[in-house]
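Some chains have been omitted; the remaining ones sit where they do in the full complex.
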Amino acid sequence: MPQHPLAAFGRDYLAIPGPSVMPDAVLRAMHRSAPNIYHGALIEMVEGIVPDLRRVARTKGHVAMYIGNGHATWEACLSNTVMAGEKVLVPATGRFGLGWADVATGLGIDAEVIDFGKSSAIDPMRVAERLSADKSHEIKAVLAVHVDTSTSFKNDIAALRAVLDDLDHPALLMADCMASLGCDPFEMDAWGVDVVIAGSQKGMMVPPGMCFVFFSDKAAEARTRMDRVSRYWDWTPRANPTAFFEYWNGTAPTHHLYGLRAALDMIHDEGIENVWRRHHLLARAVWAAVEAWGSNGPMKMNVSDPVQRGHSVTAIGIGAPHATALRDWTEQNLGLTLGIGLGMAETSDPAWHGYFRLGHMGHVSGHMVMGMLGGIDAGLKALDLPHGSGALEAASGVIAGG
Amino acid sequence: MPQHPLAAFGRDYLAIPGPSVMPDAVLRAMHRSAPNIYHGALIEMVEGIVPDLRRVARTKGHVAMYIGNGHATWEACLSNTVMAGEKVLVPATGRFGLGWADVATGLGIDAEVIDFGKSSAIDPMRVAERLSADKSHEIKAVLAVHVDTSTSFKNDIAALRAVLDDLDHPALLMADCMASLGCDPFEMDAWGVDVVIAGSQKGMMVPPGMCFVFFSDKAAEARTRMDRVSRYWDWTPRANPTAFFEYWNGTAPTHHLYGLRAALDMIHDEGIENVWRRHHLLARAVWAAVEAWGSNGPMKMNVSDPVQRGHSVTAIGIGAPHATALRDWTEQNLGLTLGIGLGMAETSDPAWHGYFRLGHMGHVSGHMVMGMLGGIDAGLKALDLPHGSGALEAASGVIAGG
């Protein structure tokens, strides 16, 4: 009997940092015939979606919805605000900050990166230094990832606003909230963020394929000075449509909209602040387990300061090739898929096999997180990887505490 | 903040001993328009279902399918084999054995119960004593529950066959495999069972609404001496239909059949013996956890001998009112529903609140069981119920071992 008795059965559990587990209500809402896209119920539904999206991002600002993924929002927001040849500043704390800078480069923008590596959050002081040197205000925008899905660092976006304000620097403040929207506390208006981008498939609990750009009046004003914005990326008609198709520059993503409506209902039924509390609690349970495992052996969270940890994703090092072995074991034997160590090392580097990430975003609960951790604990034991004891009870204790 | 942050979110987990967790593939298969019920694909599909059901029960015997639930099979099998005024012997080890006797009584049959209570398995010797006293062979059938869902006792069906054979007693041997079919090893033909009954909603992983009666040639022969069998219960046309509607005595349960087809595919893709091994492993993980919890405190499995424990359900005592408190806590805060202590005490008896049951049947995997146990561990801590430590790692260790 070479095969483990649990191979390939039971409910799959995708514990990667996006796409996240889809609620049944969302999938059910998407299982329907196509609607009339010119008038009627779909149009009314979308009119209700817009304010409900704003409530998630905590803004009274503008919303442009796109058919696209996260990378699309990077291109969308820059296409509306920064021209080729202009400069942006990108304090990066992982692959996604670097990716945003690369997209800027692809648009002909001069993207200046302050690379904080994979092991520290953005230091606002270093950003302040660079901005204060920019006397002529060549920097048109500061692009910061709120929670970088690769390293799981959470950056202090409000502190960046304070830096800009202190220096009276007019650059737009843009935040990538792909991994954090609907998971970590975020206050677009209170924190003075000009552009917020997010996707459908993480905290929003809808399959990949839709994305969102929230923008302030100041960002809208920046749009007006652009030489040209391509029709697809132009956020103005999307945020102020005079006909329904203008929301989407063409045909609407009908089925995603049904799913999104269901997801927003769930989020607002729970209450966005409760959603944040839930994610914080589940994250603390995960952290407690990882700390216990790491108390005796190589396992270690990438972010040591809990304040700098995202609440929806946890990047973990365990030494190569153990991470890959662990992920393989849980997937093959338990149907539990853990995230790869994306961006923690090059895939061609043997060290790549030493990192993995846990997604705990969106439609997750206490028993699910305990199941994920329990599966990892079984994997550590099966593979005979050194680890401290008491991890699961440390986690259940956190959940018990509420 | 009176409410727990995890209240009412994430995937529901129904960890009761049936209905069990439905596979997505089953639900998806049922989401379709109604088919032609007179000829074509549905008819061909059902022709393939029959042998695949036999392979689950390990029999070359007859199969009658019914639209009904478990209680319907009790009535079905007796209606075909025992007349009003005749006698059956019911060695009972819980509520379901008693329930079957009650159904016999409802048919005017004289049901003589040997009640083994809630704390022991059937003792074949006591059954042998009674049968040996039945010189005139008044007892037409012995009705034994394989795994009683209330107490989680598993009875030795093969031993009952040996008793009958030793005594050369002609009574039919009937086994209720509601909780065990597709979970615990069961060999209808090898063990010499004449009638096996089961439902769709436990190990078969299909919503409640269909049920199955397997019967031997000897049972078929018993049918022929009946004065009368009602049209609905008559198993002869169902097992030997000359027209498709005879399978069902009328309209077929079309959507359940699609689900059943998908479930049988999953079972036979895995292999029935692997299905048994999986359930055994998961059961041992559950048992290991409960033993650890019970090492310091009141928690205790109802069945002390592992050989007598069913592999799909575990009945547990923890002292009133803690079981109810624990179930409420996990359901309200984690969306994890544990089974009530059905049949362990009268619902009007305060002691009722001291029992609960865990279902681990059908579409379950290692991370799911770890999630269920993790949720219970959190509940024990949240409610400050005394319990031994190390339960979760005991379970993960079992799963690791395979």
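Remarks
The chains carry the letters A and B, assigned in the order they are written, with residues numbered from 1 in each.
Quick note on the criterion: contacts are C-beta pairs under 8 Å (C-beta built on N, C-alpha and C of every residue); 3 or more make two chains touch, one makes a residue touch a chain.
None of these values were measured; they are calculated from a predicted model.
The total count of identical chains across the complete complex in this file is 4, with 2 shown in place.
In this section, only the chains that are shown with their structure count from here on.
Chain geometry summary: the mean Cα position of subunit A and that of subunit B are 44 Å apart. Residues 1, 3-6, 8-11, 13, 21, 23-24, 31, 266, 270, 274-275, 277-278, 280-282, 330, 333-336, 363-375, 377-382, 389-393, 395-397, 399-402 of subunit B touch subunit A in their complex.
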